[in-house]
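Following this message is one structure expressed as structure tokens.
With one protein chain withheld, the remaining protein chains of the complex are depicted in position.
After this line comes chain A, so read on.
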Amino acid sequence: MALLSVSDLSTHFHAQGGALRAVDGVSLEVERGETVGLVGESGCGKSTLGKTIMRLVDPTGGKIEFNGIDITVLDARRLKAARRNIQMIFQDPFASLNPRHTIGDILTAPLKVHGIGNKAERRKIVEDIIERVGLPRDSLGRYPHEFSGGQRQRIGIARALILNPELVVCDEPVSALDLSIQAQILNLLVDMKRQLGLSYLFISHDLSVVRYFADRVLVMYLGRIVESADNATLWTSPKHPYTLALMDAVPDPARRRQAAPIHGDLPSPQNIPSGCRFHTRCPLATDLCRSQEPAFRAVAPGHHVACHYAEPTLN
């Protein structure tokens, strides 16, 4: 049984101009000990998907099973208990920490909410986690503004890990950081995974980071998964034209001054194109693509693609 199993999940918002279909029929699994990377452009619904899995946003339809229990139908008390095992790390280390609380308060709050330990025991847990993420103990009495961006992200990681969760949803955890700090935080996430046996759903727009950090990769476009494969397969034999375009858009010294691989913007999730959602930007689109939505089908074991023209991988 997978640790997390999401099936046919939708999250629609009511907005002026009609329903906004941010997540529109997503199925995915995260196995125990696995890191699943989720990539796509801004507006593709990847953050909404993360928040829906956290139950911070209510789904419109579908199921989210965690350890075999459907968490979309739990009452408040049981949801609280389930949440202890799913935690989140946010993109912006400046906005996600309360500036009026000391680091000690920020880290103690989840323990109090879940009624863990007495005062002395909580102190011990907090001291242990702050050292694990590479910050000195005396950080606990200080406030967020006294820390750099990289240090704040360490605090965000400590807060996510303090309840000893099984799954951590990381929403662009290194995107706001300088390159020299990114490597520090990625290494810390790897260390924490090893030491604590974590599984990650790693949401990022940065393909190079996902290339390094994921075991399996999902590519999302306008609310749907359009390709999924294990890490090595996806980057060496991508099948969906969108995946190819994303890879070609990553700046590369080998392609001096090359033209942009795809044109136009992501269409609005309030007005999703007919047929294949990608056909308006796809260089290979035909009449079939404009009229009929492609099925998400296997082209090789463990490699799925939603494109009419994806050829099966030959052995």
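Just so it is clear, a contact is a pair of C-beta atoms (placed from the backbone, for glycine too) under 8 Å apart; a residue touches a chain by one contact, two chains touch by 3 or more; residues count from 1.
In this section, contacts and distances are computed from a predicted model.
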Suppose you had to identify the omitted chain by its UniProt name; would it be "Quinol dehydrogenase membrane component", "Dipeptide ABC transporter ATP-binding protein DppD", "GGDEF domain-containing protein" or "Alpha-D-ribose 1-methylphosphonate 5-phosphate C-P lyase"? "Dipeptide ABC transporter ATP-binding protein DppD"
Candidates A:N98, A:Q195 or A:Q258 - the one touching the absent chain: A:Q258
Looking at the whole complex, which of A:F13, A:F94, A:Y143 or A:W235 touches the chain that is not displayed? A:W235
May I ask which residue of A:A2, A:V57 or A:V190 touches the chain that does not appear here? A:V190
On chain A, the omitted chain is touched by residues 35, 41-42, 148-151, 178-184, 186-187, 190, 205-209, 211-213, 215, 231-232, 235, 245-263, 265-266
